[in-house]
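One protein chain omitted, others in place.
Letters A and B mark the chains in the order given here, with residues in each chain numbered from 1 onward.
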Amino acid sequence: MKISVALIGNPNVGKSVVFNNLTGLKQHTGNWPGKTVEMKEGYFSYKDQEFEVIDLPGVYSLSARSEDEQVARNYLVDNRPDVVVDVLNASQLERNLYLALLLIELQVNLVIVLNMYDVVESRGDMIDIDRLSERLGVPIVVTIATKKEGMDELKEAILRAVPNHVAAKLAGAANTTGKQHMPGEEPKRNHLHYHPKLHHHGQYERLRPPVIKYSNKIEKRLKQIVMILDDESELMERFPPRWLALRILERDPDILSLIKNQELKDTLLEVTL
Amino acid sequence: MKVPSEVLDVEKGVDPQIVLADERYSIIGEILCDVYEPGQAKWSWSDSLDKVFLHRYLGLPVFLVIIWSMFNFTFQASAVFMAIIEVIFEWIGSYTSQIPIPWLASLLTDGVIGGVGFILVFVPPIMFMYFAISILEDSGYLARAAFVMDRIMVRMGLQGRSFIPLLLGFGCTVPAIMAARTVDGDSNRLTTILVSPLMSCAARLPVYVLIAGVFFPDIAGTIVFLLYILGIVMAVTMALIFKKTIFREESTPLLMELPMYQVPTFHGSVIHMWERASLFLKKAGTYLLAGAIILWFLANTGPGGFGVPVEESFVSILGHLFEPFFAPLGFNWQIIAALAFGLLAKEVVVEAIGIIYAVQGEAAIAGALALSITPVSAIALMVFVLLYTPCIAVIGTVRKETGSNKWTAFSVVYQIALAYAAALVVVVVGGLLVG
Partner (left out) sequence: MDRSGGFHSSTLAEFKTAAIFAALVGAEYGILGVLQILVGLDVVNPNSLINDPIGGIMLVVVALVYISGVRPLLEEDQEGYAYLAVGAILGGILFVLQIVILGTNALGWWLQLEDWREWIILSDLTPALLLFIPVLLVSISMHRERRGEKTETDNEKGGID
């Protein structure tokens, strides 16, 4: 089985150059059913491990307001790739980190690429990479994709970011079924970071709590929402709970339209900032 | 997307989306304070070049200089390569016409070489144009061009975002209409779909190149440039008219990232150019070849059977049918028939002219054309080709994107009416000027 990797980033950050560097000629363009958005798919192998890379459209956020954002968000939510690589333009960190924060909210296995690092250096700017990585709780790789610099480091980081249960399965240790997490097994208070959806590697996924937390006021509301949703197994199995709570707090129309029970919806909408 | 009113916290007056976005940005700000230290060199060329390229008054003239250069490059620099390809096909034609089986000789010489071979003459300008567009895109200027145009469009009360589909329309109208999905609001989107076909697509280029080359050889590049400008002006004007009459909706400003300026690579531009050329060649090898054979057949068959002279063929009947309608524009039946076939694809206009006049080589066709219409009518013809319905594929895409037969029919009818009216204006004004 291949490790699935999704490549995402703002437009004009050199994402497709990174993609081409990773996959070389092993790629093809696919039109997604019913969509005008094109996504490229490619393969590479590193340390005897096969990787399958998907190049998601360039987006600034995941609000699902444009078709590009919708495609990217649905892919991440529904397919839960093993590793998500967010390519950032290192010379425009402030704007590019916004998407990174949204991906952290999604609790995916994230690797951040600071691309176009040569621009940062030529401007004489200084970025404390280790500290940034620590603050975000995400491994960071520095690259200059146009010069093919940092690509091996990126592959290594992707490999390291592969979650343990996937790695174990790939290593052939199939006898882990006994220790598999089952829905409802965890105590309620941990629900915020527990994603019971059947992962495509045949196991349930345990989400790591994100390092970045919002203000107490917001986090309290999120817990409140998750408590209310506790019995909605269909929703809770489909989306990471904290992310779901954030979207409800944000009044995301797509997510709200999935809640059919009007009474429940009203209760949820009472939770406001 | 419309948000149901229950979703918003109207009474509290806070949009939770904004609260969360602020939260995220404050976290980003705090992290950046911690890890990021700006360097001393803040004066960047990219920013200061934008001061000029996006200048309030200079921006537009600078844009025109660049686009004009692009068209001159497309036309003038490719002319010699067109002539070389033409010589090659003339040479092949001199052999195929010697084939002892008359119908096969005619099919190959008049149909395939007269049609497809003639179309292939236009591969160089298409390649050159895509080379130029690719350079503009890679350098980062194309995004600025959208920005410069946006300012004008917003000033005219149009939505700036429509400019991106319109810009794509220079390549091909089909993706342009599809890109109208990115435009906010149904009426804005519909307006964009309706006016995108007025932007001159690459398929129309061969027609201009042929006609302008015959009638205005010295200033052909400029004539083609003016046609493209006319297309833009017409698109903007019609959009404005639609906005004032059929639709009314507020427009929102364009939010767009301007990529950094880069020196475009020759390699990248060549790849892009080759991609486009191979697409065109594929089209020439399939649709245009089939079209050429059908056209050849129709031009050689009539009520009297196969092998009749072209004047008695079905093509001639078709042309004569519409002759009274086009008489004020000074088009003869050959051109009318070519325009009718041009609904299949605009390149077919050129192909059809090649087959119907049944003469070899651009020089011979040039002579035949120059004899059959006046220079004023030639301009009217180019304007007509610019504005009338591009092709069947576009009609299909409009139908698919609007989901409405009514709007599709409206799109076709208004474009033909507009093309006719504009061509008539050219003939009348031109007639007055020439005397």
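Just a few scattered comments:
Simple rule for what comes next: contacts are C-beta pairs under 8 Å (C-beta built on N, C-alpha and C of every residue); 3 or more make two chains touch, one makes a residue touch a chain.
Everything quoted here is computed from the prediction, not taken from an experiment.
Taking the complete complex into account, B:Ile219 is the one of B:Ile219, B:Ile246 or B:Ala370 that touches the chain left out. Touching the chain that is not shown, out of B:Asn72, B:Ser97 or B:Ser187: B:Asn72 (per the contact rule at the top). Shown as candidates are B:Pro61, B:Gly268 or B:Gly285; the residue that touches the absent chain is B:Pro61.
Counting the whole complex, the residues of subunit B in touch with the unshown chain are 39-46, 48-49, 51-53, 55, 58, 61-62, 64-66, 68-69, 72-73, 76-81, 83-84, 87, 217-219, 222, 225, 261, 263, 363.
As a convention for this text, only the chains that are shown with their structure count from here on.
Between the CA-based centres of subunit A and subunit B the separation comes to 40 Å, rounded to the whole angstrom. Residues 10-12, 36, 63, 65-67, 93-94, 97-98, 101-102, 119, 122-129, 131-132, 135-136, 212, 214-215, 218, 246, 249-251, 253, 256, 269, 272-273 of subunit A are the ones that touch subunit B when the two sit in their complex. Only residues 1, 3-4, 6-9, 12, 14, 16-17, 19-20, 23-25, 27-29, 31-32, 34-42, 44, 178-179, 181-182, 257, 259-260 of subunit B touch subunit A when the two sit together in their complex.
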